[in-house]
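A single protein chain has been removed from this complex, and every other one stays in its place.
Right after this comes chain A.
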Amino acid sequence: MTEILIKNGFVFDPVQGINGDKKDIAIKDGVIVESVSSAAKVIDASGMTVMAGGVDIHSHVAGAKVNVGRNFRPEDKLQAVYEPARGVRHMAGGNSVPTVFKTAYKYADMGYTTVMEAAMPPLYARHTHEEMRDTPIIDQAALPLFGNNWFILEYLKNGEMDNATAYISWLLRSTKGYGIKCVNPGGTEAWAWGLNCMTINDPVPYFEITPKEIVAGLIAANEALHLPHSLHLHGNNLGNPGNYQTTLDTLKIAEGFKPNNTFGRDQVLHHTHIQFHSYGGTTWADFESKGAEVMDYINKNPQLTCDIGFVTLDETTTMTGDGPFEYHLTALNHLKWANTDVEVECGSGIVPYVYSKDIYVCGVQWSIGLEMALLAKDHMRCYLTTDHPNAGPFTRYPRVMKWLMSEKARDEVFASMKSEDKVRDRSTLGGIDRELTLYEIAMMTRAGTAKALGFGGKLGGLVPGMQADVAVYPYNPETESDPEQIEWAFSNAKYLIKSGEVIINDSEIVSNGNKQTYWVDVKTKASTQVEHDLSEMFRKYYTVSERNYEVEEKSFMKNPNVIAIDATL
């Protein structure tokens, strides 16, 4: 197989503690190696930045609600005109909800090689896998939703942990899922009745279980199953002034739990798009940031990781498994609303949203995300996301990097706002002069996310033996001073290598790669109760049959990569 040598680049690899040293990276047979022969293809990375392939921990890129977003927003394509097919590239388009091809090309351009689909309705897992199969280049996995699932609510209410874990194992296998995602625990089930759970103590109708019990139960189940990733949580009360209290209450549930896995993961709870959960005030009139309070708690609690969900100040499309929140949103902005309740399992909603610089609330939301990231003490536990496309399209990651790395760039945004003073007044961002380094950005975008997802040792770094995912950016950290160059360079990788294959050569996509889809096959003790309940539920409540539920690898997946775990040991 091919050998590649990336010479003379400035290497940023927090896994090895390499901080901008000039170093060669050798690749052989798809993995990083110590050295290669003289026959190796040489890539000259002089004056450029070299990092491991990016790993996105949370992005809505495949499946039912993403496609509803594409379908019901034809106008989204006007913001980014379809590009015709060219070379290996298929036709691609869409802005906030791009097509599968555009998703792959844009991630590749940004040097990303692995993306986690954040919310997969189990019943619609086939849809998710079909879209992931058709998304070239990037390796993917999907997190099935558990926080409003009737089996889970029932087992956790009754304290039947063995049944909960046996069911989770069955569902991960059936849906070819990667881990446990929980969105608005209990609240989305309540939404099936037009209600919601606004705090962690509001019981779910009929099931009489609280969000607090659901979250604690899912963390316990996750660790009992030794899963590579932790519970991936979107808490209750998203997007409301004063919700930081709910968020702190939620994060405290993780106290006392210990990670239990062989994948190098140290957290027991990953709280996603924490920016949306760090709001103070009581109404939008006295709305203010409580990002400092929330980040302070996360800084002090090593059992937690978070991603931010940076607001990018764009017109975008919101889409989430949090059905009641989306209804709340359409009542606020009167834009079109789609909703899907999924039998027995979960729900979702979709509403377009314009984060305008002229609206002070949007400005404060923008500040909160940056404030939190700049107050984070450990960027191995605080990650860069936009909850794509909820807070903005993923294609803005380089712009977020610019804001994080340049106070000047942040001040320019402040100055362009209609209510600059008010926005500055409602968060501490204006008083923060910290500028993140490329080393910290590498933590936020590859080393940290790979570790939290349980890919540590394989992805997120440039250690010999790791998968050879390498991005080379046309950015000279020694000489560059213009923050705009950060945004441009990280949007236009000069070279991208994935699993040892050249995907981008001299800024041109030259291969659709050999994408993989990860899933977790975890063995548990057989539970006759769960077997009975499954057959009963499918017979009585599902519109599909049990035998027609499973996602078969052969039909729906390209290059499945099974992570096998024996949780009976």
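Simple rule for what comes next: a residue touches a chain if its C-beta (ideal position, glycine included) is under 8 Å from a C-beta of that chain, and two chains touch if they have at least 3 such contacts; residues count from 1.
Everything below uses one rule, namely that contacts and distances are computed from a predicted model.
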| item | value |
| --- | --- |
| Omitted chain, identified by the protein name its UniProt record gives, among "Coenzyme F420 hydrogenase subunit beta", "Cation:proton antiporter", "4Fe-4S binding protein" or "TIGR00269 family protein" | "4Fe-4S binding protein" |
| Omitted-chain contact residue, chosen from A:Ile57, A:Leu123, A:Ala166 or A:Ala190 | A:Ala190 |
| Residue, one of A:Phe10, A:Tyr124, A:Tyr178 or A:Phe207, that touches the chain absent here | A:Phe207 |
| Those residues of chain A which, in the complete complex, touch the missing chain | 190, 193-195, 205-208 |
